[in-house]
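Every protein chain but one is kept in place in this view of the complex.
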Amino acid sequence: MTIFAPNPDATATSTLSSLIRRRRPGFSLEAEFYTDPTVFAADLDAVFGRHWIFVATEAEIAEEGDYVTVTVGKASVIIIRDDDFEIRAFRNVCRHRGARLLNEERGSVGNIVCGYHQWTYSPDGSLLHAKDQPADFDKSCFGLRSVSVRSEGGLIFICLAAEPPNDFDEVSARIEAYLGPHQLTNTKVAAQIDLVEHANWKLVMENNRECYHCEAGHPELTCTFFPTYGHAVEDIPTRLLPAHARYLQAEHDLETACSDRGYPYELIHELTGRPSAFRIQREALDGAGESYTIDGTAASQKLLGDLDTPRLGRLSLHHQPNMWSHFLADHAVVFSALPLDVDRTLVRTTWLVHSDAVEGEDYDLDNLTAVWKMTNAQDAGLCALAQTGVSDPGYLPGPYAPSESDVDDFVTWYIERLSEVVEP
Amino acid sequence: MTIFAPNPDATATSTLSSLIRRRRPGFSLEAEFYTDPTVFAADLDAVFGRHWIFVATEAEIAEEGDYVTVTVGKASVIIIRDDDFEIRAFRNVCRHRGARLLNEERGSVGNIVCGYHQWTYSPDGSLLHAKDQPADFDKSCFGLRSVSVRSEGGLIFICLAAEPPNDFDEVSARIEAYLGPHQLTNTKVAAQIDLVEHANWKLVMENNRECYHCEAGHPELTCTFFPTYGHAVEDIPTRLLPAHARYLQAEHDLETACSDRGYPYELIHELTGRPSAFRIQREALDGAGESYTIDGTAASQKLLGDLDTPRLGRLSLHHQPNMWSHFLADHAVVFSALPLDVDRTLVRTTWLVHSDAVEGEDYDLDNLTAVWKMTNAQDAGLCALAQTGVSDPGYLPGPYAPSESDVDDFVTWYIERLSEVVEP
Partner (left out) sequence: MTIFAPNPDATATSTLSSLIRRRRPGFSLEAEFYTDPTVFAADLDAVFGRHWIFVATEAEIAEEGDYVTVTVGKASVIIIRDDDFEIRAFRNVCRHRGARLLNEERGSVGNIVCGYHQWTYSPDGSLLHAKDQPADFDKSCFGLRSVSVRSEGGLIFICLAAEPPNDFDEVSARIEAYLGPHQLTNTKVAAQIDLVEHANWKLVMENNRECYHCEAGHPELTCTFFPTYGHAVEDIPTRLLPAHARYLQAEHDLETACSDRGYPYELIHELTGRPSAFRIQREALDGAGESYTIDGTAASQKLLGDLDTPRLGRLSLHHQPNMWSHFLADHAVVFSALPLDVDRTLVRTTWLVHSDAVEGEDYDLDNLTAVWKMTNAQDAGLCALAQTGVSDPGYLPGPYAPSESDVDDFVTWYIERLSEVVEP
C-alpha cells in the first residue's frame, strides 16, 4: 500500500539485496537485519537452512533410543541414537497427515509412534506399521525424512540442507586435535539451562563475540580474566604492570603444559571466508587458573578424559553461526543459540563433567554453574537493551571498537552467507 | 522483499490458484492451506462468506427478544427472535459510528441500544431513535444490516452473502424427513460448552470426518461403536465374528424400528459437488444401543418429540463446511466449528433435551455430557498435534487411509468452493 513521499528519517522499504550492498564494514548492521520478519525468514533459509548448526552433545543421548528434539526456526528435528548406536536425525513430522511426532524435549523410545493414528517408525526412520492400508500401500515410501547429522568429538551438528557444506570434514579434523584430550564422549550432562533472550539471534551472537562489555557487565566472569584483558600492550597503565607480568607468566606456563603433553595451543582464527567458519584458542586463566569458577579453582575433582593437571586454562571454540563453548580441564560448558522469532532466541547452556564424576562428591552443582548462570542472565539483559534500541526508528548503525573485531567478523560471515543466495 | 534463490525445502511463495491446481486427491493439503493468513482470509470469503453456516439452535432463542451473538471470522452477527416470533440476523455494528452493539454471547432485550450514543434499534432491525439529528435525517436509511438466516427443523443457519446458495431448500426438505420425529423446536438447551482448539478450522473438520483415530483416541466414544467399526467385511478377524453378528442384528432391528414408524433410514451422502453439501445416516449403537453414553443407555428418560422407543441408534448429520451432529432418541448433540484465526477454531457443543425434561429427575447432566466432553478434549489435543506438525517446514502432504474417504470429500468440497472464486 504505502506509496508516500519518503521521510528521510523513516525506515525505507528496502530489498534484501540493497541492504546487503549498503552494509558498512566496521559498523553495526542496519535495523532491518534485526527487526524485519522478511530478513528473519531469509536468515532461516540462507544461514540456518544451509549450514552446520550446533544442537546437542552426545552425552544427552547416551543410550539406544535416547532422543532430543530441537527447534531450528519453525522446524523441529529429532536427534536419536538408533539400535546400532548410530546418531540419526529426522524431521519431527508424521508422513501420514503431518502430526508432530515427539512432543517432549528429550526422552527414550523403542519406536517412534504417532499420537494421532499410530503410524509407527523405527529409530532408524523406517515406517514399521500403518494400520488399515490397502494392499498396494508401500511403506518404504513413507519413512521419516532424514536430516544430515554428525558429531565433532561429541558435539552434535545438524544441517537441514540436502547438500551440506563440504568443508566441515577439514574443520572437524583440525578441531579434533584440540578437543581430543577432553574426551567429550566420556562425559555426562551435569546441568542444562534454557534461556529465551528477547533479541534477534544475531545480537545474541554479536554480544558473545566481544568482551568490550565484560568489565562492567560481567563481574563474576571477569574474576578469572587478567585485568589487562582487552588492553593493547602499549596502553597498559603502570598500575597494571604487575598483573601483566602475571599474565605473561601464566601464558608461558600454559604453553609449556600443552607442549609437554602434545596438546595444540595456537589460535586458529577462520571466522570469515568459508561456510564452516570457526575460531579455537587455548588461553590462560587468572586466579587459581584452573576453571571458570569465581576463584578459578576446579569445579570438578574428576578431570575430563585422562588429563593429569587442572591447569590447562580455557580452550574456547566458536563456530559460526550459532555456537560458543569453553573446555576446561575439569568440565566443559557449551552454548547453542537457536532463533525462535525475529526478536527471540533460545540460548541453551550445557555443563558436561566426566562420566564418573559424582554430584556432591566430585563437584558441587551450584559452584559448577554459578559463573555462567550469572553471565547468561547479564547478557540476556544487555541483548534486550540492544534489541529495544535497534527497533527504534532513531537507531543508526554505529562503529565497532577495536576490541569488537570478532563481531565484525561475525557480521562479515553472515553477509557472505546471505550474498550467496540473494540475487543482486 | 525476499528475492533469493529458492531452497527446494523451503515453503515456496505460491499463489492460491497454484496451490489449488497442485492439490493431489487422496492426500492431505499443502501446509499453506492450514497456516497462511492469506489462505485464511480466502476461506473466510469463499467459504464462510458465501455458504450456509450452522451457528445456533432455536432452543437458544426461545422467547421474543432472546438473542445470541456469533462470530464468523471477524464478523459478529446477532441472531434474535423478534416480536413476531420470527428469527432475524443482523450485523452487530451500529450504523452511526460503528460501535459493537451487543457485547454478550446471549441475552434478552426489548430494543437494541448502542452503548456509545444510544442509537436504538427494534428487534426487526429498524432504527427507532437517534437523538439530536437534523430535521432531514432519514432513519429508514440507517436500520441494521440484515443477514440471511433460516432454520432447518430447529437448527439455525446464516449466510453472509447477499445471494445465498439456492440449493438449501432442497437439502432442507430431504433432511426434514429424518429430523422431524426428533422435534428439535420442542427442546431446551441442557448444556453448551465452547472449546477453542489450537488448529485451523479445516483440521478440526477433517478430524471430525474420520474415525481412523477413534480406536486409540476415543475410548469413551467407542464404547457404543461396534468393535468391527471401520473394518472391511472381508477383513474381520475370526475373534470379532460374534461382534459382527451382533452388529448385523442391531442394524436389522434398527431398520425394522424405522420402517415400522415410517422414519427414513438410508444413507444420503452428498458431501461434494454442491454448495450445500451434506451427509445423513441412521446407524445402530452397541451396548444398550440407546444413546451416546458410556453404557449406551438413554441419558434422558423424557424422549424427544413423540418417540416411543429409545432404540433408534444415532442419526448423524454432517453439513459442509462447519457442522456435525447426532440425534438420539433421548437427546441431540450438535456441533459448530467457527474459525477464529488461521490456527484457532471455536468448537461449540450443544446438548438438547425435551423441553419438559427436568434436570436431576429425567436426566443427569454429567452422564448426558460425559462422552462428548471427553471426546472433544481428546480431539482438541489431536488437532493441536496436527497444527503443530503441518506448520513445520518438514511437513509433506501424506496419503489418506481408505477409512478417511470423508476427509477427502471434505477437502474436495473445499477446493471446489475456492475454485469458484479464485481466478485460475
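The chains carry the letters A and B, assigned in the order they are written, with residues numbered from 1 in each.
In the analysis below, contacts are C-beta pairs under 8 Å (C-beta built on N, C-alpha and C of every residue); 3 or more make two chains touch, one makes a residue touch a chain.
Source: prediction; values computed, not measured.
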Considering the complete complex, of A:133, A:391 or A:419, the missing chain is touched by A:391
Of B:26, B:49 or B:65, the residue that touches the missing chain is B:49
Which of A:160, A:250, A:271 or A:382 touches the missing chain? It is A:382
Per the touch rule stated above, chain B touches the missing chain via residues 13-17, 36, 38-39, 41-42, 45-46, 49-50, 73-77, 91-101, 103, 115-118, 130-134, 137, 142, 145, 160-162, 418, 421-423
It is residues of chain A that touch the chain not shown, namely 1-5, 7-10, 28, 31, 206, 212-213, 216-217, 230-231, 381-382, 385-386, 388-403
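Note that only the chains that are shown with their structure count from here on.
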In whole angstrom, the CA-centroid distance of chain A from chain B equals 48
